Structures are given as C-alpha cells and as structure tokens.
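One chain of protein is taken out of this complex; the other chains stay put.
== subunit A ==
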C-alpha cells in the first residue's frame, strides 16, 4: 500500500523500499519477496534475441573474472572488463583454427634461421680448417661492436645471423676476400649485401661465359640483316639517327666491377649474385631516384628509362656508394711498387696493397682533420667507368666493315678525356654540399677518450659510416641507397624533338610575294619582253594575217 509505484518524475521515486516505507504498516509477505527474487532472476536469465547470451551468466562471468584477477580500480574499467568477457566468449571457439593459420610464415622463417646454426657436414669443415690462417670470413661481430660504440648497427641477433649467412656464402663459393658491405632498405623487403672478391681463375671462366652469350646475340643479328635486304625496295626511308656509341663495361675485377656483390633479403635466404655494372646504368642511375622494392626482378620505371631491372639499379647504386665512401686511414694502403707506373695515359694507379709498416694515428688526430683519411675506392667518371674509354678509337676499326667513313668525319670532335681524382686521395679534397662538409667526424665518446673510436659519417651519402681504432677500420652502409641533395630532385626533361628531314632550299617555304612586288615584277618582265617584241612584230603580223584568212575560210 502507499502512494506508489512512483513515476520517475515524482519526488517519491527511488525512496520506496518494500518494508521500510513510512507508509507501510504491514510486514511484507515473505512469499512475495521470494517471488520478486525469482522474477528478477528469471528476468536476468532471459536470453538476448541478438546474441543468445543472458545477463545473469554474463554478470557471473564478469564477477568471476574480477575476483580472479583483482585489477586495480575495477570500478573505473568495468565497461572494458565487460567487453572483454563478451569478446572471450567468441574467441575460444575459433582459437585453434586461427593459431595454425596465422603463424605459418613465422615458423618458416624460424626454420630458415635455425638452418644457419646447423654445422655443415662433410668436407666443408676440413677446408675451412686449412684456410683459417687466411681468415676469409670477416669478423662481423667485431666490426659491429665498434660501430655500436657510435650507435650505428643492427641488433646483435641480426648481426650474428648475418655472420652465419656470410660463413655459408664463403663455403659455397670459392672466394678470396669477403666483407659485409651493409644493408639497403626497401619497401617490401630489405637487402643484405656482401662484397666479395673472387679468385682469378673463376673470373676467367665467367668472362668466357659472357662472351659466348654475346656471340650468340651477334649471330641472330646477321640473320635479321639478310631478311632486311630482301625487303629493301619497300622500306620507308631509314632514319639518320645514330645512337651515341655504347661504352663497354669494365672487365670483371677492375674499376667499377672490381668486387662482386651478393645480396639476400634476410639471413637464411639464398645469396644471389648481382650482375656486373655497365657505364650506361651508372649514368642513368645518377639521373633517377627510386626506392628499392626488395625484389630483384622488379622493373625500374623511370625517365630516362633505366636499362635493366632492380638488380642492375641496385648494383649501380652500390657501385656509386662504394666509389664515393670507401675510405681508410692514411697509410694503411699503399701503391704496389711497380716499374711501369704510367702505362695508360689517364689510367693512373689501379692497385693498392696493405702497408705492412702501417703506424696508426691517434683517435684525436683521426677526428680533427679529414686529411688523415683517404679514399681507396676508385671514383667513377662522368662516363660511368673508372678508366676513361675513348669510344671513337674502336669505331674506326668497325668503319671499314660498314663503309661509313664519310659519316665519321662529320661527327663532332672527340670528347675530352675525363680524369678523376687519383686513388688514395685524402678526404679533405672532397667537395662539400653548399656549406656542409662532405664528412662529419666525431669520436665515439667524450667521456673515455683513451678508448674512443673515430667515427666518420658521410653527408653526401647519408648512411655511409666508417670507423677507425688503432689498426682496425671498416666501412659500412645502412640506408635507403640514395645520395643527399639539398635541392629537390628534378627529373630529366625529354630530349628536343629531332628534325625529320634536313632543311634545304628546295623544301623551305618562302614568303609569298605581296601584290606590289608582283606588279613590279610583272612590269619589269614586260619591259624586258617589249624589246623582244619589237623584233618579232613583223613576224607576228604576217602570222596573224594568215590565221585570219584561215578562220574566214572555216567560217
């Protein structure tokens, strides 16, 4: 009894408690209370139409979870706990299926990395033991330690994996020297690059293989020429465009192709050899700026069109970076003492060897001045090669075959020979970019100078680093593979349109004469013919009389 049930807007709402209301005189019926409880429980057990859950079970689960986990400030995060319980309700059923499906790639990769750690059985071990005196394998972990003092380098795990992968590479290929060159980042995958120098015998074998391929190509060309001769009559006029002479690439083992590079996407994956680089590729790579995708066979879409796919572009960038940033402390390398020092007019000295009498300079000296470092990578000329090649020397030999001697004489003067800085030039000669020096030198630590390491960072190729500490030094590259330019990259403009035909007096249009000019010309002509007419007047009169007579007769 009482005034209830109160509606929400009435002042008595919420205050009505069965058994405690001021208006309630009777003791409430116990049965009605249990009935109310049962009604409430039945309501809570009602299943939802959308999800099939019911509130009773949900609240029970939630409270169980809270009492089990005892989170702090449970009242603040109660909604999240409720959501989690509901989430877990659906998760359990699909648990097993999802796990197997998802982690497939993770397990595969783990298998590959595990394979690195297994020792190769059989003859491989014996050969390595004999050759350990020469230490073909670089000590990647030691280098990583020195670079880590400067904050450069990969995680220890990855360094060790690369170490093992290099060991695998050395054992598979017959290699004289091997070095971890660095890592180039890409969009989908990255590249880990090893710089390798082969034995001489293997270099000759590869050269033979390449020659065979080229001769096969020439044979095809001859067959095509014969077909063309048959159709000569119906051919449209041939274009007078002569492509600029193709500059041949440098021999394997010299110049830009001094080292052979192997890449892999991740340690554990097989190493792929990069093809040697041609000058045309280097020249084109200087004009374009593209990210690497991580797949070696990806096409490089750019203007000017890059002659090759991503493997060639990668090799070209590696060649440029090596030529620009491979440095060593002065005195570490010296020129081999040969009698014939100046064989080629512009070749300069090509080879260098380690100096057994090398005295390392202190770290402070290495950092203070850049003249204590020298380039031991040969710089690449504008032509795209390290050693100048004159394309017109050879063309004279071929000219006799093609009978084009006349055209050769019309060609422009031979381009001037390009000379680059000689090998082992100190870094102080490097040009800076605007007002930034080409290299930034720092000691690795100012707190403990006696054990500091001298670190150089390149500003021209961001990502190229070098360190020197006592007799040890090394270079490395971690980056995207592009040169630094403070200006934005402007793509090359297309070349001007070629003239379709040679212009001469017969084809060139002339202005039509104006009316006055025509009249003047006519008057001049009449004057000239007037004189001739006087002579012919008598003859014409006689002819006219005869004509008139003939006409009268016809009529």
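Everything that follows uses one rule, which is that a residue touches a chain if its C-beta (ideal position, glycine included) is under 8 Å from a C-beta of that chain, and two chains touch if they have at least 3 such contacts; residues count from 1.
The criterion applied here is as follows: contacts and distances are computed from a predicted model.
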Query - Among "NADH-ubiquinone oxidoreductase chain 4", "Radial spoke head protein 9 homolog", "GPI-anchor transamidase" or "Fructose-bisphosphate aldolase", the UniProt name of the subunit that does not appear here - result: "Radial spoke head protein 9 homolog"
Query - Residue among A:136, A:168 or A:183 touching the omitted chain - result: A:183
Query - Touching residue (missing chain; options A:108, A:142, A:354 or A:526) - result: A:108
Query raised in the report: If the hidden chain were put back, which of A:56, A:335, A:358 or A:478 would touch it?
Result: A:478
**Report entry** Chain not shown, touching residues in subunit A
**Finding:** 71, 77, 80-81, 83-84, 98, 102-103, 105-110, 112-113, 148-158, 182-183, 185-190, 266, 289-291, 434, 436-437, 440, 444-447, 457, 459, 462-463, 478-480, 482, 486-489, 491
